[in-house]
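So the structure is just underneath, and the comments pick up after that.
The complex appears here minus one protein chain, its other protein chains still in place.
Which chain is which? They are A and B, in the order written, and residues in each are numbered from 1.
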Amino acid sequence: MSAQAAPVLNARGLSKVYGNLVALADADFAVRPGEVRALIGSNGAGKSTLVKILTGAIVPTGGRVEIGGEPVPLGDPLGMIRRGVACIYQHSNLAPAMSVLDNIFLGRQPTGRFGIVDTRRQRREAAALLARHGIEIALDAPVGTLPTVKQKEVEILKALALDARVILMDEPTAWLASADVARLHATIRALRQRGVAIVYISHVLDEIFAVCDTVTIMRDGRVVAESQLAETDRAQVVQLMVGETLARETVAAARQQRRPRGTGEIRLRVRDLGRRGVFGGVSFDLHAGEILCLTGLIGSKRTELVRCIFGSDRFDAGTIEIDGRAVSPRSPVEGIASGIGFVPEDRHREGLMLDMTVTDNLVMATLDRHRRGPLLSLAGMARAGRRAIDDLSVRPPGGGTAVKLLSGGNQQKVLVGKWLALGPRILILDEPTVGVDIGAKAEIYAILRREREKGAAILMVSSDLEEVMTVADRIGVMVSGRLSAVHDAGSVGMDEIVREIGGGTP
Amino acid sequence: MTIRFASAALVLFFAATIAFFSVSAPRFATASTVENLMSSFSFVAILAMGQAFPLLVRGIDLSIGAIVGLVGMVVFDLSLIFQVPGWIILPAALLVGTAAGALNGALVVCLRLQPFIATLATLAAYRGLTYAVSGRQLVPGLTTTPIRDPWIVGIETYLDVGRWTGLSTFVNMPWLPLSFVIMLGVFVVLQAALSSTRFGRDVYATGGNHEAARLAGIPIGTVTVCAYSISGFCAAIAALIMVARFTTATEALGTGMELSSIAAAVIGGVSLAGGVGAMFGPAVGAFLLGTILIGLTLQGVPQFVQQIITGAILLAAVGYDRLLWLRRERRPAAGAGPA
Partner (left out) sequence: MTAPADRRGTVRARPAPMRHLAPNALPVAMAVAVAVFALLEPAFLSIDNLVGIARQVAIVGIMAVCMTFVIMTGGVDLSVGPVLALAGLAAFFALDGGHPLPVVLLAGLAVGAAVGLANGLTVAVLQLPPIIVTLAMLSIARGTALIVGGPEQHLIRNEPAYSFIGTGSVLGLPFSVYVFAAVAGLMILVQRRTPLGLLVAAIGDNERAAYLSGHRIRITKTVVYVICGTGAALAGIIQSSQVHTALATYGPFGTELDVIAAVVLGGTSIMGGNGSVARTVLGVFFLGILNNGMNILNVPIDIQLIAKGAIIVVALSVAARRA
């Protein structure tokens, strides 16, 4: 790694504001040639916004970017690629029916006369590329038939073939087995030798400490720290990610309201729950009248776990008991019938009907209640809507507003309200306050506490430790698909949680 | 290049169909049947291959039949009203068809209309244009005048391949329709373009992953317009073949052919979702449909039942495709994540 060479990518003062939500504020980010910089931060930390600006997918509200010392126009994906900034995304950027060879040279196959592809030259260049980076892959296989591992390698090869100067890798090892991770890291080291700069976006601290030189930590839309990895350790990194120790008042207030194990009645009992290749051996109890927060890094498979409990995914090992009865929900219909409400992580993709009204969304899960014969009681629906809007302080308070016009926080309240209308005995929420402003966050916490008083059993997935420490009665930590421990919120310190999340021994 | 040529299943099914009818239908396995198949379905194969291109870029061309009608009428007018010599008419016809296709592409790319809607609109517009320029209306006396221009009529020739190769001394050889040779020519050129040129790669990329193609710098707008232009071009060729056969053109020429072209292409393995398919499949699909129709006719099965069977085969083809896809999705990716 070159010590003081000028940065090849230099972003200064980047900010992005969506309405009243500040996604990114005054962020600086730079990488030098041959540097491997980790970029980490929880959901909503501003990471993906920063990456989108750097790849040209969105235009920032403020700030500038220089590549190789020259300022570049922003918001032009093709332009960024041409200037040597490549990104390997989590979703596939390949044409699945085309061969590996064609994908590597997508849009740039070397041609001879009449535009006929010079396959021999293509193969030669590809073989050289493979040899240089020690990757083995069948050049003629259709990319869609390859396992995800190999598809990621093709994406990397594609970026390498473009002679990128900066390669951003967004969760590159999300689906890789350990042996493949080692190979990927070897590739990264080889790239580093050749002076390529790499931005490694990941949550797997082991990997970050293994292969990266430096780290940039983001939280709440800001860059909160930069460091050489050699000068820090896991605990410090996680602490920077999830926040300073809480203000004392919040801690005290939180402590007063904690009710570990709620009323003592076990509502949900999970034993050895597993889904092959995803998570395994998960066992815990959830009591009526308590809030159990499942925390951990992204990639710890908490969403996958709770989906299996609800029924939108299937599990293949272990048991679930609700109120003492064994259940195995195979669809949301069955999950709801068992008394479970599920607020999904992505409210836009899986939660709300954005073009429909607030009222329509609020009653979407409880339509049966408003049937009068073959018809719906519109008056009844409007009444239920008004009640919920009042209850949850949805603003603006009109049932007829299209949900897409609401702020993120209010949209989330509508989504939660939809499930609360069911009066669920078990309420599962997956990252309920991502992209939600502070005020709405507090309101949502109050709503959850109220439901808890009414006797609901609440299971909440959250990566925001501050939130967890505020709201949880008990805290479960998941690491790489295993539930490592469940603590009473009152009797565990944040440091310990932080350590567990990072994968250290509890 | 491992773009799926045509599934083995299709070819096997085709062979099985031929075998079945050879045994069960009288007079099926004869030279005249083969000749009939080639002369009656070569243009369907050409239309199917043309339709494949919009399908490959995740679109559709509902107006292909209307373009056939339009080109046919243009040929009629140029030949009988304006007495234009045939060697000018041929390229003019191709030009008209290609331009009509290009307009489809422009509507999809520049106005960002859904392909279904854009080609639905041009279906009406081109048919209307056909009526508007119809020589049959303008000069009523021409309705019974056959086209005699040798360049055009010459398309409807039969080549005595048997005599050339000397094979006819051993077996009764069918005469080879020129339209079949044209179809082969179209097949060779289009398949070569698809599998050997950068354009072909770009077509697959645009249909296979639109966003990835865009980020790779592929000019997806141009590629799309070209795809629709090819469809129009093939429609023009088909029109020439039909006009040559009937020595005239009517306003209704080509009606309903969009359906057969789509059916043949889908049976031939071209995916509606784009990015999958080649030229061999649609051509085989067209001749498969033709074989079944001819075979059933020889068996005395009424035409109405044939329609039902055609529909059933289309369903089976697409159902089989879906089955394959499901099986592929269910296979767990090797080396999946932790735990």
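General remarks:
FYI, a contact is a pair of C-beta atoms (placed from the backbone, for glycine too) under 8 Å apart; a residue touches a chain by one contact, two chains touch by 3 or more.
Just so you know, these numbers come straight off a predicted model, no measurement behind them.
The omitted chain makes contact with just one of the residues B:Ala19, B:Ile88, B:Ala124 or B:Val188: B:Ala124.
Which of A:Ala6, A:Val59 or A:Met353 touches the hidden chain is settled by the complete complex: it is A:Met353. For chain A, the residues touching the chain absent from view are 90-92, 96, 144, 148, 312, 332-333, 335-336, 342, 344, 348-356, 360, 364-365, 367-368, 371, 374-376, 378, 418. Within the complete assembly, residues 60, 62, 107, 111-114, 116-118, 120-132, 134, 209, 211-212, 255-256, 259, 262-263, 266, 272, 302-312, 314-315, 318-319, 322, 325, 329 of chain B touch the chain that is not shown.
Quick note on the criterion: only the chains that are shown with their structure count from here on.
For the pair chain A and chain B, the distance between mean C-alpha positions equals 47 Å. Within the complex formed with chain A, the residues of chain B that make contact are 1-4, 196-199, 201-202, 204-205, 208-209, 211-218, 275-276, 328, 332-339.
Chain contact summary for the complex, chain A toward chain B: residues 77-78, 81-82, 92-99, 102, 106-109, 111, 114-117, 119, 140-142, 144-145, 147-149, 174-178, 180, 274, 276-280, 301, 480-482.
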